[in-house]
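Just one protein chain is left out here, and the rest sit where they should.
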Amino acid sequence: MAPNTRARRSASFVGLWLLLTLIWFAASSSLAIESIITGAAIAAVLAHLFVRRFPAWTDVRLSPERLIPFFRYTGVFLVEMVRANLNMLRYVYAPRIDINPGIVEVRTRLKTPVGRLALASSIALTPGSLVVGLEGDTLTVHWLDVKTTDAEEATRLIVGPFETELEKAFG
Amino acid sequence: MSEVAGSILVLIGAFFHFSAGLGMLRMPDAFTRMQAGTKASTLGNALILIGIAFYHPGWSLKLLILIYFVFMTNPVSSHALARAARAIRIPMAGPPPQALASAPAAARDGA
Partner (left out) sequence: MADTILLLAGVLIFLAIVFAVTRLILGRTIVDRVAAVDLLTVISISMIALYAHIADRFIYLDVALVYGVLSFLAVVATARYLERGL
């Protein structure tokens, strides 16, 4: 058990290190040797601290069968976000605001904390819903236009578009 | 040509910011205001930054980082705020089906 955890931890450390160094390059937009060394060192320290203190990151693995669903999820997310905004424009410019807000609870199949975080953030940016609470596998959602109070149906309407892709990407 | 395309993207983004402000002003309670503000301003910000990238292709990487940054932080801060609002019992507009007992009818305070 212990060697397995250690191997996974060092793998996720390397992944995070590469990611942070990449962000450093994009942010500094410089290829001077001092800049590269400083960036790599800072990224290593940050990645080490993060992997030690925040074990949830070790659930994230970078492999093709994880990355492809992630890109598909990005596409779904962008489409849903534009839809959400057009929806919001309809509410905002209506002469009389016609909404029926309320609180519903939905359940998610996602297991890992990072997957749940991604789901909650996506819900915040999609049509008429905002997460107000997250406990275990239950998300409390403020819904701008409550169509149903049934938990199953609400889950299908709110979580449905993202869950399949996120499940493949983050587990 | 690319300048006109960029400026049109900036204009659309500014329009979304305008809608976010209008929604912030018109919506009936704190939660709905937060929704209008978060969604429209996130997309508006992304469109404006993409429009600037049309003007300065060399800035694209950093503009991309800014877009990703806003996409990641904006939902988190609005979620934290909504959670706090619920914890301190900010009144909610409309007849909430489950929470009728906790939200007083006086919450319907039309903006």
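Labels A and B are assigned to the chains in the order they are written; within every chain, residues are numbered from 1.
Everything that follows uses one rule, which is that a contact is a pair of C-beta atoms (placed from the backbone, for glycine too) under 8 Å apart; a residue touches a chain by one contact, two chains touch by 3 or more.
Treat the numbers as computed from the prediction; the structure is a model and nothing was measured.
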For this session: Identify the residue among A:14, A:27 or A:41 that touches the chain left out of the display.
Result: A:27
Problem set entry | subunit B residues that touch the omitted chain in the full complex | 3-4, 6-8, 10-11, 13-15, 17-18, 20-22, 24-25, 30, 33-34, 37-38, 41-42, 44-45, 48-49, 52, 55-56, 58-59, 62-63, 65-66, 69-70, 73-74, 76-78, 80-81, 83-85, 87-88, 90-91, 109
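Assume only the chains that are shown with their structure count from here on.
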Exercise. For subunit A and subunit B, what's the span in angstrom between their mean Cα positions?
Worked result: 17
Problem set entry | Residue ranges of subunit A in contact with subunit B within the complex | 23, 26-27, 29, 81-82, 84-85, 88-89, 91-93, 97, 99-104, 120-122, 124-125, 128-134, 140, 142, 144, 146, 149
For this session: Mind listing the subunit B positions that touch subunit A in their complex?
Result: 16, 19, 22-23, 26-29, 31-32, 34-36, 38-40, 42-43, 61-62, 64-65, 71-72, 74-76, 78-79, 82-83, 85-86, 92-99
